[in-house]
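For this depiction, one protein chain was excluded, whereas all remaining protein chains were kept in their positions.
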Amino acid sequence: MIPIDNFLVLSAILFSLGMYGVLARRNAVLILMSVELMLQAVVINFIAFAVYLSPDAFTGVIFAVFVIVIAAAEVGLALGIILRVFRNRQISNVDEADLMKW
Amino acid sequence: MILQIAGNVWADAAVRMLIVSLLVPVGVIMLTWVERKVIGRLQQRLGPMRVGPYGLLQGVADTIKLITKEDVRPNTADRWTFELAVFVIVVPVFMAAVALPFTADIFVRNMALGLFYILAVSGLGIVGFVMAGWGSDNKYALLGGVRAGAQLISYEIPLILAAVAVAMLGQSLNLYTLVALQDDTPFIAYQPLAFIIFAIAGLAELYRQPFDIPVAESEVVGGPSVEYSGIRWSMFQMAEFVSLVLISVLASLIFLGGWIWPFSADNAGWLQALLMAIKTTMFILFFMWMRATLPRLRIDQLMALCWQILLPFAFLQIIINGLVLVYDWPDYTLTILSGAAAIAMGTLVYQTARRTGVLYQAPGIAQRVGSVL
Amino acid sequence: MTYEEGFFYVIAAVTVIGALGVVTAKNVVHSALFLILALLGVAAVFILLASEFLAIVQVLVYGGAVTILILFAMMLTRARDVEGSLDGPQRPFAALAAITFMVTTILAVTKTEWRGETEEATVVDINQIGDALFTTWSVPFEIASLVLMVALIGAIILARGEEGE
Amino acid sequence: MLASLVANGTITQIKDFAPVISDVFDDYIAVLIATILGFVLVGTALIGNLVLSPRQKTEHKGVTYECGMLTIGRSRAQVHFRYYLFAILFLIFDIEAVFLFPWAVSFVRLGEQAFWEMMVFIGILAFGLAYAWKKGVLRWR
Amino acid sequence: MTDRPKIEVYEVKDDPQLSRSDIISPGLRREIKSLEPVPNDPSQGNAAYRQILPGIMQMPADWLIAWGRKSSLWPLTFGLACCAIEMISTFMARHDLDRFGIVPWPSPRQSDVMIVSGTVTKKMAPAVKLLYEQMPSPKWVISMGACATNGGPYTRYDRVLQGVDKIIPVDVYVPGCPPRPEALMDAFMALQRKIMEERGKIGKSA
Amino acid sequence: MATIDYTIPGERDLETVDIHVNVGPQHPATHGVFRMVLTVDGEVVTDVDPVIGYMHRGNEKLPENCDYRQVIGYHDRTDYLAQFNTEHCFVEAVEKLTGIVPTERSQYIRVILAELNRITSHLMFVGAFGTDLGVFGTSFMYAFRDREYVQEFFEEITGERMMYNYFRPGGVAWDVPENFTERCNQVVGQIKRGLEDLHGLLSNNEVVLARCRGLSRVTVDDAINWGLSGPLLRATGLAHDIRKTEPYSIYDRFDFDIPVGTEGDVLDRMMIRLEEMKQSVRIIEQALRDLPQGPTMAEGMKRILRVPEGEIYMRVESPRGEYGVYMVATGTDKPYRHKVRGASFCNLSALRAMSVGHYLADVVIILGSIDIVLCEVDR
Partner (left out) sequence: MLGILKAMGTTVRAAMRRPVTVQYPTEKKVLPHRSRGLPVLLWDFDKDEPFCTGCQVCARYCPVDCMTVTMKDNPKKATGKSSRKKIVDDFFIDYARCMRCDICVEVCNFDAIVMNNTWEGVELSRYDRQDLVMDLDTLLKQSHTGQLKDPFREPMGVAHSGWSPKSEEEDAEAAAAAKPPGEGGEG
């Protein structure tokens, strides 16, 4: 049986990679994808704790389901915002989207 | 009785999967021949005749030709996207084949969530088309790729909803259970509407006429596969034909009572195989018949059909099932309601197509031009 | 180490490679494809965690929908594959921060002694999920639907413009 | 009939039809094997092609095909945003399917309440769909 | 760098003339110079199995491959002039080329044989040449009709190419104006014979 | 033609840079080697830039140093789907200039063959149009099945399947075989049976209706301004058919109807062609009924045909519309100037106006509905 630490370490690595992406990238879509990575790491943690530590396993699973759902919704919205910015400013780099209004 | 090929479970699965993957090329070769023959007859000519007796070796010859054909990659194509797209298109089909039983004995694995799994995995192939379209750096391919993406994802929703309707009747996602429940009545009798939706959506998932918009020869010349040559191109064909078989098998499992109906649950193995073969062939021939007969829809009509007609009616079917099951109404109410809904859908489509210009929405610039010119 | 661990390491390697690709690829579409790889790896990790349902959900939602969405958005914003235009000057600091975070978390995780750690992963059946979802968690379930609807409408408005033409 | 069948647990006996103990892990080992085999099949075909096919580099062989003309402008152009809208719709309803599947297999056991919950859920999303419809998102213009 | 889209289209749209030249003539300008003939290379490149396989096993392999090639010749759907009509009617139900395993494909990447069916004008010649070069080898060319062979009735007109073999190597010539469908089928059978005869050559370039 | 302003507010939600897509010269949808550069915004075509001239092979210039008999061969190759109609136009022109009166029998033979040829041309259209619509070759197969019957019949008369070179100033080259009448009836019967198939396949199909109805409507005024002729013009509701308005050969002796459309859309164009085949069958039956005996070549023809000085513009109703020949003769045995008015060319000039602002898929079938013959466009 796999010790739980493996999963936690994996999720830590994923999370920090996503973090790097968020910090380093400039293209908004890429930043979004990095955020997705971080969320995945979180989900892994949820499941790991759920199936290893909690008596009623499915609570964590349901949490994971909700995380996935909300994440997906967030992707849709965020991409909508990015497209909106792109439409008005013809840019897709966050550095340039610095004005609060245009 | 379980046909255990190898002692170890994994070895058993491996051997079964190996058999499947050896059968796939043979089946595809035969299917190409069958399709050309059938379409030839529908067009009042004889298909292949001179390669082998009645052109039986046509598929073999094509395969040899294709495998000894140069594999060209455009200079400007994005190398890895272009070359990996083929894998992304073919592999999901294999993955889906794992959970799909043919008879009680002929299967790879019997998954608890088989139906759900197949629907989920078959969605992966869509990415391959977008990759192919984007990677080959060709306008036709790009148009075809995004068209394929839009069409396949859109029609996946009605497909899934129809499958949900079946799962509601069977209260299970296990294909064995679903088949076992149809020993006296196939599910098509309970919910014809779901069956029609499933058939249409399946046809669209296979991007064949009248839904062959991604690969339309007279518009985007062959769509995503336009830049592919030789065996790499034939992989597209293989994926298409295998998924044709998969959809047909799935439909005959969850709607036509699989290997049980109209006989008893414990009929002999050969009888089961025969039943499934007949039902599957029926579907395949039907798809070919449609292909030889119907023209192509336009992409906006395609989307309108999916989102404005199929989707609401799929929800309607789910609601009907829920009501009947929860309040434990007699079965024939289910049949009646679903049949009525199906007829309603048919008439709706008929009216829409008949009324002038309802399905035709000029994209807007037209009026301006009319005034200008 | 058991064979399961072997699988785990392979899958973890694939996932991490995918994640690395996402954050380092020079071409947006390439990093999107790497994202698919990482997400499928995570799905496999779910399998190792004996939660089949979640893995399939992962494949369905991320393998199919989200990736297509991201690919379309990318082709829409025409994010060109120009060298260096994807990463900002702040890259080294980002790397530093990420590495620090990773080290600390890994230390924390490995040092901790998890109490009540079961020997066997409890297998989650879809029926249990259904029961829980529609009894105990019915309110968040409904709220989720609201969130989805808001996301849908919001995305449409954003993409089409306020008056929606 | 069906409902009663389900209610008095006939399903559980019917589950016995499943020949192989559906052990999650073994299932997905099979999936892994299938994936590998798929890659192997395609790979062998490509390698065979590599060995058997003649290779000839001519000047224009790699030119992008565009009806015998040279490409005008950039090929990897920008796709239209309508595709994106349909992707959004698909995403939303895909997630709905995620909830539908567990519901489908358990709502009879849970009775009316679960059923109506899902009806509300579908209703809310249907409102979203109706909004999209009204906005003309579904009409490709 | 800011990723602003070049809106060249809109800018030039104000002046139709400009847009025309901008859109069409670059292609033309590049076409003109590419009219020198494609060298005829019967080996059609180099096949790896020539080096790998021992010579004794190459002959059956050759036979098998040549058989496969001759049994599924896929022409390019490519009609030029009047001859194209007879070509089409050869594909149609009455004389059904599908019997030979010959089905047309629209993209040169998937086709093996190009039927030059009709007059090749000097404006069309670069396109024909480009399409031929885009076809993956091995590939063959059938010159159908008098025009494609040597200008035919229009040979006295200077915009007409005096035979398509001026730009691409031709394997089979079919006389006639237009050739009967049977003549085209006969050409295909001649091509099949040729493939079987030359099976040793293909893939063995010096 | 005025330029279109390309920034229409509200129609471009996200400013997309249009891509220019080459369609043709080698494309399954462009019949022949026609090329158009489509400016595509997503799926909508915002500009069409037709490029012709890929088939310009001197069909007008070469006849100017051929004698009048050799010119007939070149007219066959001008509109290679309606050879008999083109020959008819040319020989009528020569006869008008020289004052030769063709014999009765030859006139009837000419009309019968020309009408049969109209049928083959329309069959070709229906087949190609079905393929543009996306039928997997079936309509093509059925159409050509019947077309073959007619072509074999032509071969029995003239000896050629396509380039007949059969009409001559003053009559026809040689008399038709004895079993002409019964063979012709047989062929007509086969055509009637074949038309059933085509109607069943296309004319009532919901998909076809959904695709073609209301697509690229053209008003009568526009059609006249653009110089459309033939089925395109009749689809707009104007009953203009040269066989009726200025009957050229002996068309005034037959009674037949001119099918006219109401909408001027693509569906009407298709239906009109399907209907015209029926009318042609009517003409053929009447002509067969009173086909006179007698010589097929006018008396006293000089061995070398010299056309007296003069000029003439002769036009006939070819399947694609008005096919005209303008000829200047200077008393020698060769035309001094020889100009062809191709129907396809004039109809094609309306392509941009018809198809801008439609879907990519629709532009293809609009082009198909024009039914061009490239050798007639470029000549």
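Order of writing sets the chain letters: A, B, C, D, E and F. Residues in each chain are counted from 1.
By our rule, a residue touches a chain if its C-beta (ideal position, glycine included) is under 8 Å from a C-beta of that chain, and two chains touch if they have at least 3 such contacts.
Here the structure is a predicted model, which means the values were calculated and not measured.
Across the whole complex, the hidden chain's contacts among the shown chains comprise B, E, F. Although one chain is not drawn, the whole complex shows that of F:Asn205, F:Ser280 or F:Ser318 it is F:Asn205 that touches it. When the missing chain is restored to the complex, the residue among F:Asp49, F:Asp197, F:Asp222 or F:Glu285 that touches it is F:Asp197. Of the options F:Glu104, F:Glu155 or F:Asp222, the residue whose C-beta touches the omitted chain is F:Glu155.
By the touch definition given at the top, chain E reaches the unshown chain through residues 93-96, 99, 143, 146, 149-153, 155-156, 162-163, 165, 170-177, 179-183, 185-187, 189-190, 194. For chain B, the list of residues touching the undisplayed chain reads 40-46, 49, 289-290, 292-294, 346, 349-350. Looking at chain F, the residues touching the absent chain are 65-67, 69-70, 73-74, 138, 142, 145, 148, 152, 155-160, 163, 165, 168, 170-175, 177, 197, 200-202, 204-209, 296-297, 300-305, 332-334.
Rule of thumb we're sticking to: only the chains that are shown with their structure count from here on.
Interface comparison, B-D versus C-D: the higher number of contacting C-beta pairs is recorded for B-D. Here the CA centre of chain A is 6 Å from the CA centre of chain C. Here the spacing of chain A and chain B, counted between their Cα centres, is 33 Å.
Centre-to-centre separation of chain B and chain C, using mean CA positions: 29 Å.
Counting partner chains per residue, chain A has residues 65, 68-69, 72-73, 75-76, 79-80, 83, 86-87, 90, 92-93 touching two or more of them. Counting partner chains per residue, chain C has residues 4, 50, 52-53, 57, 60-61, 64-66, 68-69, 72-73, 75-76, 78-79, 85, 123, 126, 129, 133, 144, 148, 151-152, 155-156, 159-161, 165 touching two or more of them.
On the chain F side of its complex with chain E, the touching residues are 3, 6-7, 15, 17-18, 20, 22, 25-28, 31-33, 37, 39, 49, 51, 53-59, 61-62, 73-74, 77, 80-81, 124, 140-142, 144-145, 147-148, 151, 161-163, 374-375. Chain C contributes residues 2, 4-5, 8, 12, 15-16, 19-20, 22-23, 28, 31-32, 35, 38-39, 42, 45-46, 48-51, 53-54, 57-58, 61-62, 65-66, 69-70, 73-74, 76-79, 85-88, 90-91, 93-95, 97-99, 101-102, 105-106, 109-110, 114-124, 128-129, 132-133, 137, 140, 144, 147-148, 150-152, 154-159, 161 to its touches with chain A in the complex. On the side of chain B, the complex with chain C involves touching residues 78, 80-81, 84, 112-113, 116-117, 119-121, 123-124, 126-127, 130-131, 134, 142, 146, 149, 153, 156, 173.
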